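Note that one protein chain of the assembly has been removed; the remaining protein chains are unaltered in position.
In this document, chain identifiers A and B correspond to the written order of the chains, with residue numbering beginning at 1 in each.
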Amino acid sequence: MEKLLEVKDLCVSFGTHGGEVQAVRGISFDLYKGETLAIVGESGSGKSVASQTIMKLIPMPPGKITNGEILFDGDDLVKKTDKQMEKVRGKDISMIFQDPMTSLNPTMKIGPQIMEVLKKHQKLSGSVAKERTIELLRLVGIPMPEKRINQYAHEFSGGMRQRAMIAIALAANPRLLIADEPTTALDVTIQSQILELIKDLQQKIGMSVIFITHDLGVVANVADRVAVMYAGQIVEVGTVDEIFYDPRHPYTWGLLASMPSLDMTDKAELLDIPGTPPDLTNPPKGDAFAPRNRYALAIDFEEEPPMFQVSETHYAKTWLLHPDAPKVELPEQVKRRVRKLAASFDKPVLAEGEA
Amino acid sequence: MVKYIGRRLLYILLSLWLIITATFFLMRLAPGNPFTSEKQLPPEIKANLLAHYGLDQPWYAQYGDYLLKVLQWDFGPSFKYKSQTVNDLINTGFPVSLVLGLEAIFLALAVGVILGVIAALKHNRWQDYTAMIIAVAGISVPSFIMATVLQYVLAIKFGIFPVARWGTFMHTVLPAIALASTPTAFIARLTRSSMLEVLSNDYIKTAKAKGLSEFMITIKHTLRNALLPVVSYMGPLSAGVITGSFVIERIFGIPGLGSHFVVSIGNRDYTVIMGVTVFYSIILLFSVLLVDILYGLIDPRIKLGRGKKGA
Partner (left out) sequence: MEPISKDRFKLVGLQQQGTDNVAKASLTFWQDVVRRFAKNKLAMVGVVLLVILVFMAAFGPLMTEFDYRSNDLGNKNQAPSAEHWFGTDDLGRDMFARVWEGARISLFIGLAAALIDLFIGVLWGGIAAYKGGRVDEGMMRFADVLYGIPYLLLAIILMVVFGQSLGTMIVAMTITGWINMARIVRGQVLSLKNREYVLAARTLGATMPWIMRKHLIPNAMGPILITMTLTIPSAIFTESFLSYLGLGLTPPIASWGTMASDGLPALKYYPWRLFFPAIMICVTIFSFNVIGDGLRDALDPKMRK
C-alpha cells in the first residue's frame, strides 16, 4: 500500500506564562491511502494538537513546531508557509471538529459556508457551486437540501450540523479527512449514524481518515489501525485486532479495562487509571506513565523506554517488553479478551531506528 | 417583529413620559419664575404675560397642556426671546448639528473599527499596543480639551483649518475630529475585544481549515460577527455625540442646536432648556430603537420578541 502521510518525530510546544508546554513530544506514524487510523488518548494527551498540527491549524505563536517532518504525499508541510498551506487546507486535507454547535458560523447561512470551499478550491461559479452544495448535503443525508442551504446553523439539530460540517470537509474531495472527536458532543443514537456516514463516505470517496477520539468503543467500529497517545507520545500502535486482543502497553490495558462492554459479567468491575496525566511543562524523567502505572518497573522512573516491535504492524513503548522484564499478570478485564495473534513475533524486538 | 417593536415603543413612550414629567416639575422647582429678572413690570402686563404663557393656570392644566403640545411636536416658546420658539431653534440649529454629528459618527466608526481590527489581528504585537495606546489616549482626553488643542495648533498656529464658524466642509473637520475622538477610542477597544472573542471561536478554525486566506476569514467570518457589539454601541454613541456637541459647537462657534442649548442654560431660559431636552430625548430613544431593529436584522440568531436564542 502507498503511504499518504508520514509523520516523523514531530514535536510541538506552546509558550505559556508557566513555561513551555511540550504538547507533542516526538511522535512518528504513517498513514496509508484509504486507511483509517484512530488516535486514542485522554484529554491533554496531545492528540488534538498533533492532528491540528498536520493542517497547521494551531495558533503560532504561542504554538511552535520544534522538530520533525510531516510528509504529505512526499511534501513536507512543516516547511510550507501559511499562504502555501491555504492550497492544502480544505482541498487535500480537511477537518471536522468536536462541537458542531460552535464550528459553524452562526450568522452565515449553511449553503454559503459550503460554497466557500467549492469557490476557493474548485473555482466553481455561483450557480454550479450551489448545485454541488445541494448534492453534497444530500450525500451526507440532510433531507430537503434545497431548503436547508438557506438556513442558519441554529436552525439545525446537533447531528444535522455535524453532517453539514462533513459536507464542508468533503466538498473539495480531500485525500485526508481528520475527524477530531466528531461524535463526542452528540447524543449516543446520533453518534452511530455519524460514524456510519463517515465510514460509508470514506469507501465511496476512497480517502484516508485520521480519527481522534478518547472512546475505544468508537475505535473498534471505524478504525483499521490504532495509535494510543499518552503525554504527547505514541505509546502503542497496531491494527485494531492487535490493540484490542493483544495489547502490550500498561496504559492500553488501563484504557481497555476502563471500557464498559455489554458482555461484561458483573464480577469484573471496571478498572480505573489512577491519577492524572503529567504536567507537560516539565515532563517527568523516564516513562511519563510510570507514576500511574500499576505495573511500573524501577527503570520506568529513570529511563524512557524505547519502542519495541511486537509484530510487523504492532509497536509498544514499554520496558515490560524487555527480555529481562518480569512477566506480569494482566488485569482481569483485559485477560479475557487476549488471544494469540498469528502475526506476532515470538519475542518483541527493538524497533528499527531505536538504539 | 411587530410585537417586539410595539413593546419597545411602549417602553420608549414610558421613558419619554418620565423625562417630560420630570423636566416639567423640576423646572417649576427652579428658582424664580421666568420673568423675575425683568424687574418692575407693571402688574397688569405681568398678568398678561403670565396669561399669554398659560402660567396663570393651575399646575395640572399647564402639565396637560405641555404634554399635548409635545405630542403635536410643539416644544413651546422661549421666555427670553419673545419672538422665538423652541421649534424655531430646532429648525435652524438641528440641521447644522446633524451634519456635524453624522460626520463625527462616521469618522468614529471608520477609524475605530479599523484600529480595533488591526489591534486584534496583530494581537500582542506592536500594532496592537500602538492602537490601544491611541485608544486609551482618546478616552483620557475630554473632548473640550481635544477641541481646544486642535483649534490652537491646527487652526491658530498653522492655519490649516478655519478657526471657527460654519460654512464649508473645511469648517467641519476639526469639530468632527474633536467630537469623534472619545467614541473612536471606545469603538476601537470594543472592536478589538469583540474580534478577539470571535477569533477564538471554532468556526474561525473551520474557516481556516477550509483554506481561506486570513483576509477572507476576516471579511466574511470575523468582522461581521465582531461588529454586532459595535452596532449596539450606536445608541450610546449618538448620546455621546449629542452631549459632546454642546461644548464643541461652542468652542468652534458653530450655530447648531448645541450652541443654542448652552446659551439658553447661561440665560436660564427654562422653557428652551426643557424643550431641547425633550427633543434630544426623543431623538435618542428612537435612535436606540432603530439600532435594536438593525441588530435584529443582522443577527439571525435573534428572533425579535423572543430574546436571544442559544448560539
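Basically, a residue touches a chain if its C-beta (ideal position, glycine included) is under 8 Å from a C-beta of that chain, and two chains touch if they have at least 3 such contacts.
All figures in this text were calculated on a predicted structure; none of them were measured in a lab.
Taking every chain of the complex into account, the absent chain touches A, B. Screening B:V231, B:V262 or B:I293 against the full complex identifies B:V262 as the residue touching the chain left out. Considering the whole complex, the residue from B:I5, B:L196, B:L228 or B:I293 that touches the absent chain is B:L196.
Listed by residue number, the positions of chain A touching the unshown chain are 17-18, 274-279, 290-302, 319, 322, 324-326, 328, 350.
Touching residues on chain B toward the chain that is not drawn are 11-12, 14-15, 18-19, 22-23, 26-27, 29-31, 123-124, 136-137, 139-142, 144-145, 148, 152, 156, 193, 196, 239, 242-243, 246-247, 251, 262, 265-266, 268, 270, 273-274, 277, 280-281, 284-285, 288.
Note that in this section only the chains that are shown with their structure count from here on.
Rounded to whole angstrom, the centroid-to-centroid distance between chain A and chain B, based on C-alpha atoms, equals 54 Å. For chain A in complex with chain B, the touching residues are 55, 57, 82-83, 85-91, 94-95, 97, 99, 101-108, 116-117, 120-121, 152, 154, 165, 168-169.
Interface residues of chain B facing chain A in the complex, by the touch rule stated above, are 201-203, 205-214, 220-221, 224-225, 298-301, 309-311.
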